[in-house]
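Note that this complex is displayed minus one protein chain, with the remaining chains in position.
Chain nomenclature is as follows: A, B and C, assigned in order of appearance, with residue numbering initiated at 1 for each chain independently.
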Amino acid sequence: MNDTSPPKRTHYLNAQHTVGSWLFTLDHKRIGLLYLATILLFFLLGGIAAMLFRVELMTPDPTYMESETYNRLFTMHGITMIFFFLIPSIPAVLGNFLLPLMLGTKDLAFPRLNLASWYVFTFGGLLGLGSIIFGGVDTGWTFYTPYSSTYANSNVILAALGIFIAGFGSIMTGINFIVTIHKMRAPGLTWFRLPLFIWAHYATSIIIVLGTPVIAITILLVAIERLFQIGIFDPALGGDPVLFQHLFWFYSHPAVYIMILPGMGVISEIIACFSRKRIFGYKVVALSSLAIAILGFFVWGHHMFVSSQSMYAGMIFSILSFLVAIPSAIKVFNWTATLYGGAIKLDTPMLYALGFIGLFTVGGLTGLFLASMAINVHVHDTYFVVAHFHYVMVGGMVMAFFGGLHFWWPKMTGRHFSELFGRIGAVTIFIGFNLTFFPQFIVGYLGMPRRYHVYPEEFQFLQVMSTGGSAVLALGYLVMAGYLLHSLVLGKKASSNPWRAVGLEWTTPSPPPTENFTTEPYVDYEAYDYTREEVYRDDADEVKGA
Amino acid sequence: MMNLLASFIPAQASHFAADIDRLYFFLIGVSMFFTILIGMLVIYFVIRFRRRSDDERPAPTKDIVALEIGWTIIPLVLVIIMFVWGAALFYKQWRPPADAMEILVTGKKWMWKMQHPSGRSEINDLTVPVGRPIRLTMTSEDVIHSFFVPAFRTKADVVPGRYTSSWFLPTEKGSFHLFCAEYCGAEHSLMKGWVHVVSEEEYEAWARGDDTDVAMLTPVEAGQRLFNELGCVVCHNPASGAMGPHLAGLFGSEVRLNTGRSVIADEEYIRESILEPMAKITEGYQPIMPTYKGQVSETQVMHLIAYIRSLSEE
Amino acid sequence: MSSSTHISSLKSYLNVFWTLMALTLLTVVVAFFDLGPFNIIVAVSIASVKAYVVILYFMHVKYSNHIIWLTVAAGFIWFVLMLGLTIADYATREWIPYPEAW
Partner (left out) sequence: MAADQHSPHLAHHFDSMEQQQESSSLGMWLFLAQEVMFFGGLFVAYAVYRFKYPEAFAVASSHLSLGWGAFNTVVLICSSLTMALAVRAGQLGDKRGIIRYLLATIFLASVFLGVKGVEYTEKYNDGLMPGPAFEYTPDFDRYTVPVTAETAPPNFVGNVQLFFSFYFVMTGLHALHMVIGIGLMIWLIVKALRDRFSKEYFTPIEMTGLYWHFVDIVWIFLFPLVYLVWRH
């Protein structure tokens, strides 16, 4: 592949230039980029909402917004961040882009379905956006009945439909992934030669396919109940509002694993590459993803310990929650052990990966506090929970997402970002993140409830700290946005394997050609086999040609 | 030491507060151990095994089954301890002793109403005697709320259409925060109050109504006091998000209703607004005001009217 | 073997059809007998048998590979677990009764 082809090599980005060639593309790589643009927009929106209410929280009394505005802001923040950013983040962007490349195939099994999923998702997102523009939603992202079904005085139906529709986008992606992984692996690529990224996406897709329909029907029931004013969860008819919570969390707990498993996949790739070692206990790590996906379905009641759920049911959910922590623990230990005896380089993606390990550990361990029933009684619906889930979601998945984005950036865009600014950004984000969310553990245990616009003065100090931290965090993201955009135009051209990584995606030029591979890939080596000489081949000439 | 600790945990004012904090510190211990262990190992490995040349090829990974088994079993044992400990405490929290004194609690947007066995009731305040087990029997008139007293480490959702309960044994005298912990709409964060733990004697006197100095107050003062106690101020408050109309200047003025008609706000109108708020809805407002029928005596209504009237006189 | 390569005979389809009809009749008839709590169990069991027959023969799962079997099984097992754990809450709520009405 060391050919000195004509100066302008055709690849998936420059193969065609019209707007239509993007909007009607069936190329998984382009669809991945479409998703990237969409979800970054939602991330920005959700982030802006967070900054707005963080500023409000600097004082215990209402300062510059009314309580109704505050409620709409955190609801918008939760809904956009979860449904329109984090759930599609890694699967729909990196997964879409990389799955066929890693499997050595030309495309996903159903390219048209893939494109349709983006349209469906975007349409759902627009409905969600519409609900915000036309006055907002004030139910919290959890839509608890009967508030959402009868009392809320806001655009619940529109938002509900948005989530309902976006859910089908995610189901389409999930089905596509499972079929592709089953049926389209390159010759020689057996299950236990698959990258852990693929395993993670396989597990994630199982959750998506079996879980998402339940949130769809649940949220649809809320919309129907509001629209036609018929009772479904309405206590006035003997309906049970707690039943809604069962159905909601049946999806939304597994959904938190949709929000972490792909991140774990990314981390495995990065750690292997930057320590030049196969992941310690590869099989265990692969199978633990499946264990999390399956066990994770049966712990949803841990969100309902004080909801008046039966104590016995609570105990079942509690013990299962503890058990699902074990496979996560195994993964963390295996990553750490992988570092032992490696050749470690702290490039930007690796900084994100190491940040992930630390922050996910803290977030996951505080999940154990929450799963412990007696402690849950005290900290449920306080800032302790807020801190927990930001540690796993932002400290975990968002870190993994950006880590992965940096790792595969040269592959996706054909350009290098500035390593110096990359490292500055990563460190700023890490520091800002901890400053923002660590104080929230303390303020939560002290008893400050979440979703509070007005709060007692004794909590102010910690809240101000948190707001300060969030400014640092936002600055970190801003730096990142700056140098990434810069690199698109002025970045150094990337070779096919700039990090010296193992994996089929690194054997094809950056950016890859539309059909992904010029020669049909064949795999006759184990995953992460860093002893192979090909990996270290110098491909600098290729860049000049590209 | 104790002082330092006190800035990280709320007051321990019920008999299981200390138990729960103990479990909490156990978990903090385990967490710190693993976080520090992993953090230190990562830092150590990163330094010790840093890449020295671009071309370095480390030895391939060797899987060690004993290690895998070890770090499966150890966390497994730890989480089982956590589960048993947490569930046992929870079981205790769930079952009130038979001799507990029962207080009835109703939540509604956005206030708490407590009814004592003696018949006395309170709004947003809960007065209880120290050292006596208290059981709360709770329900909601509208959406789900949650009765949360951090100093007692108790919390229980209050669900419309059914009764839930919660119990505690206060061990310290003083006033402690009461919060609504389940999001319930616009003024969720104003749905809070205080739990006053007093001595047995004080409580008995209070429950009989001895402390009521209402007799010594003018009707306007008594009305103002009621206005705060009953939670009217939550909605009829010029400062906050104002769920209800501001009442200054109301008396004697002409009020436009959502039917398009107008009425003069006289005593009769105000009385009706308090007892039958749904009868006439002021233009531009939602019909969300709860009825106070059965909660206020006729005398108290008169006091309220006197107070609202006084707002128009200033 | 791929499911589309198996072509069932007309007769086997008709057999399946008459089985389904017979089972439908059976559910209706059984519903008129008082079996106490077993009414619902019998009704759901018969429906499950019908569903099973449809899946095996009309939907050709009998001739499909194991991954299809697994998918079908997963769908139903997940449903049963969702139902089971939810009902576990409602069925045990009264074990430690909440206080009676005021």
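Please note the rule applied: a contact is a pair of C-beta atoms (placed from the backbone, for glycine too) under 8 Å apart; a residue touches a chain by one contact, two chains touch by 3 or more.
Everything numeric in this text was worked out from a predicted model, so none of it was measured.
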Which chains here touch the chain that is missing from view? A, C
Pick from A:Thr212, A:Ser268, A:Asn334 or A:Thr413: which residue touches the chain that isn't shown? A:Thr212
Tell me, which residues in subunit A touch the chain that this view leaves out? 105-107, 109-111, 113, 171, 174-176, 178-179, 182-184, 209-214, 216-218, 221, 224, 228-232, 236-240, 243, 246-247, 250
Tell me, which residues in subunit C touch the chain that this view leaves out? 2-4, 7-8, 10, 13-14, 16-17, 20-21, 24, 27-28, 31-34, 39-40, 43-44, 46-47, 50-51, 54-55, 57-59, 64-65, 67-68, 71-72, 74-76, 78-79, 82-83, 86-87, 90-91
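The rule is short, and it goes like this: only the chains that are shown with their structure count from here on.
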Of the other chains, whose C-alpha centre is the longest way from the centre of subunit B? C
With centres defined as the mean C-alpha position, give me the subunit A-subunit C separation in Å. 36
Give me the residue numbers in subunit A that touch at least two other chains, ranges are fine. 308, 311
At least two other chains touched by the same residue of subunit C: list those residues. 96, 98
Would you pull the subunit C residues touching subunit A in the complex into a rising list? 67, 74-75, 78, 81-82, 85-86, 88-93, 95-96, 98
Using the touch rule from the top, collect the residues of subunit A that touch subunit C in their complex. 182, 206, 210, 214, 243, 246-247, 250, 297-298, 300-301, 308-313, 316-317
Can you name the residues of subunit B that touch subunit A in the complex? 8-10, 16, 19-20, 23-24, 27, 30-31, 34-35, 38-39, 41-42, 45-46, 49-52, 55-61, 63, 67-68, 71-72, 75-76, 79-80, 82-83, 85-91, 93-94, 109, 142-144, 146, 148, 150-151, 153-157, 159-162, 164, 177, 179-190, 239-241, 286
